[in-house]
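Yeah, one chain of the complex is gone here, protein chain that is, but the others are all in their spots.
Presenting subunit A:
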Amino acid sequence: MRFRAKIVDLACLNHFSRVINTIAKLAKTCTLRLTVSKLYFILSDKVANGGVSMWCELCQGNFFDEFQMEGVAAEHNEIYLELVPENLSRALKTAQSAKAVKIKLTNKHCPCLRVAVELPSLSSSSRIVTHDIPVGVIPRRLWNDFREPRVPDFDVSIYLPVLKTMKSVVERMKNLSNSIVIEANLSGEMNLKIETDLVSVATHFKDLGNPPWASEDGCQSSDQGRDLESMAEARIDIKKLQQLLAGQQVNPTKALCNIVSKRVVHFILLHEDVSLQYFIPALA
């Protein structure tokens, strides 16, 4: 099992750091899956997470100048590591003006991701700051726990409103209630609602647009027969939604959510080189 990678381009490095910062805001611990062409940050839905799950996918070629990976075996050319993304985020903070960053999987006393940041220096020899981030190697027999979640059989799919507005509204609502209801219909309308003994607040978004989904056999999406005005809704933990929105440091190119009434809300945020899926289950 070997892994070494290098980033020299500053723009790629900052972009990568922003992705890691977003992941760190969403999960205390997560799984990093390395393949020849991609990196994945995965959080599988355990009770300990409150049932949320996350799937973030990056093409390594868009970030790394060098990328060499040898998996656990030839037929299973992948590596699965358990890590605390906050540690990686902190290590990358020192790399804001770095000449290069090298990441290597080592096993001196225990498995670590060694992040070596080469910093500019006035003298001829460069300064290198090294962070050893402990990781857990996940054995092959457990890899099935981290499969890509299927897009659920949703009732409504809708583009999200401007994230800045949605973020402000959800942040205020978080002061007023622990849970929030998201509802949307196929006419591009979405409502965010909270209701407590003291106050009820409802924010109405219009003209959001509904993304077209083709099912496997090329026919129109399964919700063809659905009444356009009828709302699909789910009540979710407002802190989880706020965490997702607050972690977005850059505006995504596409942002949408799929609602399965009373079951789960599936968020998809697409940037040029990164796709992030986040599932928030409905409260009982």
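The working rule: a contact is a pair of C-beta atoms (placed from the backbone, for glycine too) under 8 Å apart; a residue touches a chain by one contact, two chains touch by 3 or more; residues count from 1.
Here, contacts and distances are computed from a predicted model.
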TODO: Match the chain absent from this complex view to the correct UniProt protein name in "Cullin family profile domain-containing protein", "tRNA pseudouridine synthase Pus10", "Sorting nexin 7" or "RAD1 protein".
DONE: "RAD1 protein"
Task: Touching residue (missing chain; options A:Phe63, A:Phe205 or A:Tyr278) - done: A:Phe205
- [ ] Pick out the residues on subunit A that sit against the missing chain.
- [x] 161-162, 164-165, 168-169, 172-173, 175-176, 197-207
